[in-house]
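The complex appears here without one of its protein chains, the remainder shown in place.
Chain naming follows the written order as A and B, and within any one chain the residues start at number 1.
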Amino acid sequence: MDIQFFIELFFGGLTRGSIYALIALGYTLVYGIIGLINFAHGEVYMLGAFTALLIAGALGVYGFPAGGILIVAALAAIVWCSAYGYTLEKVAYKPLRGAPRLSPLISAIGMSIFLQNYVLLAQTSDFVPFPNLLPEMDFLEHIDYVMGASDFLILMVSTIAMVLLSVFIRYTRMGKAMRATAQNRKMALLLGINADRIISLTFIVGSSLAALGGVLIASHMGQVNFGIGFLAGLKAFTAAVLGGIGSIPGAMVGGLVLGLAESFTTGYFSGNYEDMLAFGILILILIFRPDGILGKATVQKV
Amino acid sequence: MQRILKAAIAALWFMLLTLPVLGIKLNVAAKSVIWRFDRILALGAGIFVLALIWDWCFTRKAAGIKIVTLPAGFNLAEIIEAFRNRRGLRLGGLALLAVVLLGMPMVSSFYQTNIMISALLYVMLALGLNIVVGLAGQLVLGYVAFYAIGAYTYGLLNQYFGLGFWACLPIGGFLTVLFGLGLGFPVLRLRGDYLAIVTLGFGEIVRLTLQNWNSVTGGPRGVSDIPRPGFFGMSMDITASTTYIYYLVLAAVIITIVVITRLKNSRVGLALQALREDEIACEAMGVDITRVKLSAFALGSCWAGFAGVIFAAKTTYINPSSFTFMESAMILSMVVLGGMGSIAGVVIAALILILAPEYLRAFSDYRMLLFGAIMVIMMLFRPQGLISGERRRYRIGALHGAEGGRS
Partner (left out) sequence: MNPVLEVKDLSQDFGGLRALNELSLTVNQGEIVALIGPNGAGKTTFFNCVTGIYTPTEGQMFLHDAKGEKQLLNGKKPHIITAMGMARTFQNIRLFNEMTVLENVMIGRHCRTKAGIFGAIVRDARTRKEEQDCIDRSYELLELVKLQEFWNETANNLPYGAQRRLEIARAMATEPRMLLLDEPAAGMNPQETNELKELVCHIRDHQQLSILLIEHDMGMVMSLSDRIYVMEYGSCIATGTPAEIRTNPRVIKAYLGESDA
């Protein structure tokens, strides 16, 4: 047993799992509040990566300092993706709130295709390189075989984000309103909660997290492409379902579990089947335990 | 006045929204940034106009007025009714259609014939998916997997065992049905969104398997040198062969339409539709929903299998990249656009979605973009599709022929 290899895989899994978790949170928040699988959520993640890339590139050309660029680019990504998420909801989902389940789902798929091609046409189909903007992290020198600067950043940032989200959901007024609306929208309305605003807020929060994930992954992989949203989105959705769709800790747990599973599979078996693992898990979970790890079994009322 | 203000705000919002993605063009090599404000302004203008139209559409929708009122007497459903009612009209229309379709290869170029073959294959696919999604209400997102299975059945059986086209056609259909049942069985209890995602996963797993199982499927390289279908052992040059395939596909599509129409207007079809409407009530009324659901999957998938075999024969070279989720999404949009369950609607939608980009070359880059937009717009403004509210015609004994003939 090569312990070093194991630890490497472990931290690698945590890293990618954190990204999945960030995206998965968006899925689970939206599903919890309006019961819709936001098919276009993966595209928001991709938009986050691209926005960061473009802003970073522009700032780089104008001579900003490297560390500052990353922060500004990340903020820009968050701001713009929140706007994209908000617009997405207003245009494609809100008008379909009363419609049968099929309609918003197809609308979501349509928006996903639209956004992908929008970026493709506006930019390029190639893989676009993302500059290395990370500061030197000397304190990582001793464990650099398991954790580089980028991994460290991802783990740190995503952990902070998730903690902030948990605090927000649990303790703030807005967070409570979100939980209330998710549990019983009519009642929340009767209590004076503006459900529309809360739903928009949910999309904004989810999109911000996805955008953050996009920035982190762009920086980590060093390149961005219009198609990364599709696969990442599906895998993150798998993670959300794995943990129990609608459950926030579930999304985090699901993301990490999926990340670790993928990492170990790639390490000990083969990289070719990595993607299939996620789909396989998805299918198995939905068939055998659709409520996921942390979910509760629900009974259908006739 | 307020409308104009709203439209202006919308335009401004979108201009800001798309500022990075649309407005910035990075030249990495030269380390330069080009600000494409021209595109932003064009978008702004476009959104302004679009917002006015959008607002107008929604106002009419809220007031319950139909958005597009075609000139009086030009109701699409009524036209189709007229065709069904008057025998003369129907025969005349069919005769015209027959002349156009049969004569097509004679008057068109090789390239155009190829496009028609492609379009007709998509018609078959859309009709097959229509059974599962449109009639039975089971949202399947991985339909292209069956297409791939059909194509690879022919490709691989030919490569390893030398089986010809005509032998592989039924085998392809059969194998696809097996996979269809294989998919249907585990997902019996799933509804709506979850079913969609699982079938999406299924589609991706099939594609990934084809892509990675190098030893058997050839991996990304795919299978090449697949022979075209033979005509009593005659050898044909590529033009003649293409014409031959055209007539083959045309025959296949006609058979498909006839069979599916009969299925739809039968006890089986009624059960499928009841399943779509309300599963629990359906089961309570004595319908074995397991059996009906599995039938839907089997009946729906086999057409994709046949189409896949023909596709492999037509292109003589197949690889996994032809069978992506985009294809599934496109076929789904044909079903949605056409009107769930409507056979004529789906045929028309498929033809429009495939042929229009070919003949509107200027927009070909925007094809997928428009696909996505159309899906959203259809759901917002006409979720029932192009043709809806079709009624099956019944002859009721007690009314002594007060109604016309059966369909």
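Keep this in mind: a contact is a pair of C-beta atoms (placed from the backbone, for glycine too) under 8 Å apart; a residue touches a chain by one contact, two chains touch by 3 or more.
Keep in mind it's a predicted model, so treat the numbers as computed, not measured.
Engineer: Where the complex has a chain not shown, which of B:I289, B:M326, B:I352 or B:I377 is the residue touching it?
Structural biologist: B:I289
Engineer: In the complete assembly, which of B:V140, B:L175, B:I226 or B:A271 touches the absent chain?
Structural biologist: B:A271
Engineer: Quick one: which of B:V33, B:L181 or B:V259 touches the chain that's been left out?
Structural biologist: Within the whole complex, the residue contacting the unshown chain is B:V259.
Engineer: Of B:R90, B:R189 or B:R395, which sits in contact with the chain we cannot see?
Structural biologist: With B:R90, B:R189 or B:R395 as choices, the missing chain is touched by B:R395.
Engineer: For chain B, which positions touch the chain that isn't shown here?
Structural biologist: 259, 262-263, 266-271, 273-274, 277-278, 280-289, 295, 299, 391-392, 394-399
By definition in this document, only the chains that are shown with their structure count from here on.
Engineer: Using Cα averages as centroids, what's the distance between chain A and chain B in whole Å?
Structural biologist: For chain A versus chain B, the centre distance works out to 31 Å.
Engineer: Provide the residue numbers of chain B that touch chain A in the complex, in ascending order.
Structural biologist: Per the stated touch rule, the residues are 13-14, 16-22, 24-26, 28, 31-33, 39, 58, 137, 139, 141, 186-187, 189-190, 192-194, 196-198, 200-202, 204-205, 208-209, 212, 280, 325-326, 329, 332-333, 336, 365-366, 368-369, 371-376, 378-380, 383.
Engineer: Can you name the residues of chain A that touch chain B in the complex?
Structural biologist: 36-37, 47, 50-51, 53-55, 57-58, 60-62, 76, 80, 83-84, 87, 91-92, 95-96, 99-107, 109-123, 128-129, 230, 234, 237, 241, 272-273, 275-276, 279-280, 282-283, 286-287, 290, 302
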